[in-house]
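Removed from the display is one protein chain of the complex; every other protein chain stays in position.
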Amino acid sequence: MTAAAPVLAVNATMRRARRARRGVKIRIIGPLVVIGLIIVGAIAIPIAYDFDPMHADLLARLTPPGSVMSDGSTALLGTDQIGSNLFAQIMAGARVSLLVGVATLAISGLVGVALGLLAGHFGGWIDATLMRIADIQLAFPSILLAILIASVLGQGVGNIIIVLSISNWVVFARVARSQVLSLKNREYVEAARTLGAGNWHLMIRTLLPGCMAPVIVVATTQFAQVILTEASLSFLGVGVPLGTPSLGSTIFNGTQYLSTAWWISTFPGVVLVILMLAFGILGDALRDKFDPTLRSA
Amino acid sequence: MVGYLVRRLFLAVFVLWGVATVVFLIVRVVPADPALLIAGSDAPAEQLAQIRQDLGLDQSMLLQYGRFLGGAVTGDLGQSYSMKQPAVTLIGQVLPNTALLAVLACVVALLLAFPLGLIAALRANRAVDRVVTTGSLFTQALPNFWIGVVLLLVFSRTLKWLPSVGLDGPKSLILPTIVLALPFVSVLTRMIRNGLLEVMGESYIQTARAKGLSERIVIFRHAVRNAAIPVITIVGLQFGTLLGGAVVTESVFSFPGIGRLLVTSIQLRDYNVVQACVLVIAAVFVIINLVVDLMYGLLDPRVRLAK
Partner (left out) sequence: MTTTQTGPLDPSTSTSGTPLLSVQDLTVEFSTAAGVARALDGVSFEVSAGETLAILGESGCGKSTTAQAIMALLPKPAGAITSGKILYGGRDLAAEPVSKVREVCGTEIAMIFQDPLSSLNPVFRVGAQVAEPFRRRRGMGRRDAWARALDLLKRVGIPDAETRINDYPHQFSGGQRQRIMIAMALALDPKLLIADEPTTALDVTVQKQVMNLLADLQAETGMAMVLISHDLGVVAEVAKRAAIMYAGRIVETGPIRDMYDHPAHPYTSGLLESIPSQSSVGGRLKPIVGSPPNLLDLPSGCAFNPRCPFATDRCRDLAPTLRTPEGWSEGHQAACHLSEEMLAHV
């Protein structure tokens, strides 16, 4: 090894380290910006276009992207098989996806973290039962369980939220439980206990804050999963009811017109990918920032 | 090792029982009245009663559960309401196709992920690694049903290179295999990369180098052998996602497998078949995981020879 090469290596490593630190910031802010834009679009665009999923304008059906409509406006992404503006429909579908995502995470997060806290803190049969239930649930490939429950519940946004919450509580429970187990023996918890803190207080005030960081990381990555599952269920016909726009059902509707109107199936997927990438990168970056030891594939 | 085996076996049986019970509960207990779901809410009462009798719903829940469990063990999973055939017969016709698809997807995924993960680990944090890791993250963000539709559009409808539906000849296996393998490849690549990186940091690798062994031997004999152990466990877990993915993929390509049978049965409200399909898929997953656990025990002498 000559003397020149090591000096170059030294500089390269330092540059890489600096880049890594900047990288985490970009990876948090970038996705947040994108998600923010989509949220704004999801709220505003369907309103701007007066989107009504039930309204059919058959003269305008299946027009390609960029075509000029009869009223002079341009259909940015084309129109679908009943003449609805595809852009508006996609944004309306995104709205549903985001709503379902938020609701699902709220419910499954609350329930999961609560159960995980209980299991980790009390241990014993509570923990054993919870873990056995989790084992059984995890023996189902996740989408399979969702499909099964959705098929018997029937279509409906509320039903989807229930189904997805059932599928997702386990992840939160596990994360919360493992955090509690690792924090349980830390001194500040011992200190709170000796000061006379009751179980309730211990769990909510002392242990819960320690769980928040990994829970937030998990919530972000789970958001992408939830959006994907909702789209998949809607694609299969066991998700949103007829008449409610969804990225998944739009893609499905487009399969009948693949050769003639490729845009109907293609563009909703692009938005799905953007959403999933955004949440995926955000989740990764948050994990790198808060706790690199959580790192897994 | 024997203790380990026995424990895993017991756990697997327990989980299988749990899975069967959950499936039973969901299909029986959740809908207000399965007969209503099947025939519609404005069907005549006699039809509803007939359906209930056909499905055995007029018996007590406990009796139904007993019959269900007993049937599950002996191989009788009920009768298909729409096809008038035993559910197991229907499943038996399509399960091999799904199995073929799954195996192919696994093989393709391993063949791709191993070299990619290896290169990414050996050139960690450099350009190659960045490309591979970003590529795999991106691939994982692709919804499988959408990418299936897009590939269908490009290769089948537009270029007309590959067939789009059904299963006739090896060409129809190509697209479904790719779609099924894609998320698997991305997860596996990152797993192999991370696992290998972790192993390369271990002390015994330093010892191997200090023995003057060539880097090739150090990596392929000492490192890979250790990194393979956790990777195999992950492959088992990911197989479940693969099976779930098969359900969706088969729908996109109208591939005659158990996933498609499940979806059509749902649309036909044929709950016996739905129940049977879910049970079989979940059971396969449990068994695969058991096999993976056993392999783990065989590969890791610390487990195999635990005192």
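Here the chain labels run A and B in written order, and each chain numbers its own residues starting at 1.
Keep this in mind: contacts are C-beta pairs under 8 Å (C-beta built on N, C-alpha and C of every residue); 3 or more make two chains touch, one makes a residue touch a chain.
As the structure is a prediction and not an experimental result, all values here were calculated from the model.
Per the definition of touch given earlier, which of B:Asn226, B:Thr241, B:Ser265 or B:Asn289 contacts the omitted chain?
For the chain that is not drawn, the touching residue is B:Asn226.
Among B:Arg7, B:Lys171 or B:Lys211, choose the residue that contacts the chain missing from this document, as touch is defined above.
B:Lys211
Which of B:Ala45, B:Ala127, B:Leu159 or B:Leu305 sits in contact with the chain that's absent?
Of the listed residues, the one touching the omitted chain is B:Leu305.
List the residues of subunit B that touch the chain left out of this view.
Contacting residues on subunit B, toward the hidden partner: 202-204, 206-215, 217, 222, 225-226, 229, 299-302, 305.
One rule holds for everything that comes next: only the chains that are shown with their structure count from here on.
Per the centroid of Cα atoms for each chain, what is the distance between subunit A and subunit B, given in Å?
Centre separation, subunit A to subunit B: 22 Å.
Per the contact definition, I'd like the list of subunit A residues that touch subunit B in the complex.
16, 132, 135-137, 139-144, 147-149, 151-154, 224, 228, 231-232, 235-238, 248, 251, 254-255, 258-259, 262, 265-266, 268-269, 272-273, 276-277, 280-281, 284, 295-297
Enumerate the contact residues on subunit B facing subunit A in the complex.
11, 14-16, 18-19, 22-23, 26-27, 30-31, 37, 125, 137-138, 140-147, 149-150, 152-153, 157-158, 187-188, 190-191, 194, 234, 240-245, 247-248, 251-252, 262-263, 266-267, 271, 274, 278, 281-282, 285-286, 289
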